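What follows is a short report on a single structure.
Of the protein chains in this complex, one is absent; all others appear in place.
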Amino acid sequence: MDLLYKVLIDPFVQMSTAPDLLVQTLWDGLVAGVLYSLIALGFVLIFKASGVFNFAQGIMVVFAALALVGLYDTLRRWGVPPGALAAYLALALTIAVMFGLAFVIERVMLRPLVNQPDIILFMATFGLTYFLIGFGELVFGGDPKVMIADQLGLPRGAVEVKVGTGFFSMQKIDIAAVVIVSLMVAGLSFLFQRTRIGRALRAVADSHKAALSVGISLEQIWVVVWFAAGIVALATGIMWGARSEVSFSLQIIALKALPVLILGGFTSIPGAIIGGLIIGIGEKIGEFYWGPLLGSGIESWLAYVIALVFLLFRPQGLFGEKIIERI
Amino acid sequence: MSKHVSILAGVILAATVVASALPAAAQESIYVPLFTYRTGPFSGSGTFIAEGMHDYLEMLNQRDGGIGGVKLTIEECETGYDTKKGLECYEQVKNKKPVMVNPWSTGITLPLIPRASVDKIPVLSMAYGLSASAIGDTFPWIFNPPATYWDGLSMILTYIGNKEGGLEKLKGKTLGYIYLDAGFGKEPIPLFEQFAKDYGFTLKLYPVAATEMQNQTSQWLNVRRDRPDYMVLYGWGALNPTAIKEAAKINYPMDKFVSIWWPSEDDARSAGTAAKGFKTLNWHAVGANFPVVQDVKKYVVDKSITQTDKAHLGEVLYNRGIYNSMLIAEAIRNAQKITGKKVVTGEDVRRGLETLDVDQARLKEIGMEGFTDPVKLTCADHNGHFAAFMQEWDGTKWVKISEPIKPMSDKVGPLLTAAAKEYVDKNSGWPKRTEACDKSS
Partner (left out) sequence: MFYREAGQFKTTYWADQSVFPILQDRIGLALILFTGFVVLPLTASDFAISVVLVPLLIFALAAIGLNILTGYTGLLSLGTGGFMGVGAFACYKLTTTFPDVNIVIWILVSGLFASGVGILFGLPSLRIKGFYLAVATLAAQFFLDWCFVRVPWLVNYNVSGAIEVPTRTLFGMAITGPNATPQFRYLVILSIVTLLTWFASNLVHGRIGRSWMAVRDMDLAAELIGIKLYRTKLLAFAVSSYYCGVAGALMVFLWYGGAEPAVFGIDQSFFILFMVIIGGLGSLVGSFFGAALIYGLPIFMRSAVAAFGWQILPSTVEHLTFMAVGALIILFLIIEPSGLARLWQVGKQKMRVWPFPY
């Protein structure tokens, strides 16, 4: 009886008696969700255009963030005054690096593997992960670094709002994250839906062979997509790096994108966003109100269970393309 | 295609040859393997420790020609904080007659504990590993000075008690405990719960899974709800900086946030000025203004026979690496003294560790006066349960803010004995101590 009370009633009592905490939980869930969808977005972009489940997205996040911080340091050593100028120069250079990476990946890895089964490409991205881990540590060193958030002009501090007896605080950097992610999603959607290159991307996603036969260059498309995923990785790296630190343990966080992906569907950009929000808010609410019953820390698997429940009803994810099976 | 096949065959053949023909050369030097991790998700902490450990021993080689006239063969083995690779390292060094191993990971220490007595290689797990291994009668081959995690917790509580004006003042208060949800973080919980009962405070637990280290929003939301009067942190790697940042985010008063001895400068620095007031335990000094660190600088770092970044000298984890190596070196020296041999073995160094006595005078000799407190181990006590002090982050560096705090041995002692007894009970056939006890020299 007591247990039933704790499961069914107590959490809601808490929600109503401390509305500030409920709002805070929702907001934190929203921010986490947005950041999850940012990682998921990187996966979706690549999956959509090349059918590759990119295991290396996590390490690309680390790599991009490390490159940014490392280049900033190098620039400073060369005499560029520290501050916004050096930071934005470093940002531009990092974008160039990510483009170079996309180019090399396409040349060396994807091109020889055209038309291979999905799982082989998946495996190849694992090889890429290994390579990037070694390369990144060799070039930038393994020690954690502080993200140059201030120099990039990202706001710090918090906005506090009084709610009832308590307060509700929004970190400015979280607000910035939400805004930046929204802009990126809008931009990517525009790219996909309204431009020539977007049409080509969607054609490639439907069928490599058909796209080739109407004269779309697969190579070009793949470079574009991996580059876009690299940019998304950079944004993710900056945001997560600012929340914690820039180190190789950041790649673990990329696993969080997986439940988001199954929930939203592997091929849908809106799916990645909605999925991220559901997972983010769901796990924060679950952890905060029901977690203590199980000794807390249930967050590590709760997201997967939420996703699993959704999947049982919609096996292709919320926005995934309907699976049509023929014999 | 056949070309590829033959290449593959060649690789496999070569692999077998190399793997089966690994040399184990005898040498007129003392072999000290160092298990380090400069790579992997925990490299942020591991790099400093590795540098400190390596540089001190190298300095002895350069300055004094080793210990007692015998050169040290220092060899690093990269574990990446991975148990698999750690065991590989162990097997690799085992045949080269190492005088001791320093696993630097609780996960690697645990499988080594039963092997130590069989392979005759002492294990020095400095302030980590299995707390119960402090009981020398049960674990003659394992050493974990200068304090256990349980000692650490009791010191933290003593400090909090002093701040409140007596431990009894904790009655009715709430203490939060945020920790890495693994053996390391969970170990202090039974003691913490007992303290809660004894002093009448409420204990709230906030576990952080290893995969969620950088995603602690929920834990800190819970902290906001529960409003603990003090927070205690047992973290490692990315858990520490994230916890400090999240604490700052919810406006948790930093001066009431106390950690065990693992956070580094980087951890606090990443939160900027918001981390001001954050406290950790420590048992050695920070900074490079000690003869020992200067010697390391002069003989090793300035000569560029190491890859250490000059900026790392004097950082808290670098100095901890030096401290660890000091224990190694003193144990070897002591072993030489007891046995009269120049080239000592693992068995000798075990005896050297058991009678280790680094007093003030000796500390002065090795340039560590004021760097740390004396260490003395005995047959029965492989830990020493030495006092540690509290240090505070002032925004740019760690500052010592308290006198050494003694652990509450009356509370910790029985727990240790019980844990050691339980270990023996559960591992039926655990060997009785047969190693003779040396008189302290």
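A and B label the chains in the order they appear, each numbered from 1.
The rule we apply is simple: a contact is a pair of C-beta atoms (placed from the backbone, for glycine too) under 8 Å apart; a residue touches a chain by one contact, two chains touch by 3 or more.
This structure is a prediction, so every number in the text was calculated from the model and none was measured.
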Given A:Trp240, A:Tyr304 or A:Phe319, the residue that touches the chain left out of view is A:Tyr304
Write down which of A:Pro82, A:Gly100 or A:Gly127 is the residue touching the left-out chain. A:Gly127
Touch with the missing chain holds, among B:Ala209, B:Ile401 or B:Cys437, for B:Ala209
Tell me which of A:Phe53, A:Phe227 or A:Phe288 is the one touching the absent chain. A:Phe53
Given the full complex, what residues of chain B touch the hidden partner chain? 1-2, 4-5, 8, 11-12, 14-16, 18-22, 36, 38-39, 47, 50, 76-78, 80, 83-84, 87-88, 91-92, 94-95, 106-107, 110-111, 113-115, 117-119, 130-132, 181-183, 186-187, 190, 209-211, 307, 419, 422-423, 426-429
Kindly note down the residues of chain A that lie in touch with the hidden chain. 53, 55, 108-109, 112-113, 116-120, 122-124, 126-135, 137-138, 142, 255, 258-259, 261-262, 266, 294-295, 297-298, 300-301, 304-305, 307-308, 311-312, 315-317, 323, 325, 327
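The working rule: only the chains that are shown with their structure count from here on.
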Which bits of chain A are touching chain B when the two form their complex? 18, 21, 24-25, 28, 31-32, 137, 141-144, 146, 156, 158, 169, 171, 240, 243-245, 247-253, 255-256, 283-284, 287-288, 291-292, 295-297, 299-300
Per the touch rule, the chain B residues reaching chain A in their complex are 38-44, 46-48, 181, 205-215, 217-219, 221-222, 224-225, 237-238, 241-242, 245, 249-251, 266-267, 269-270, 272
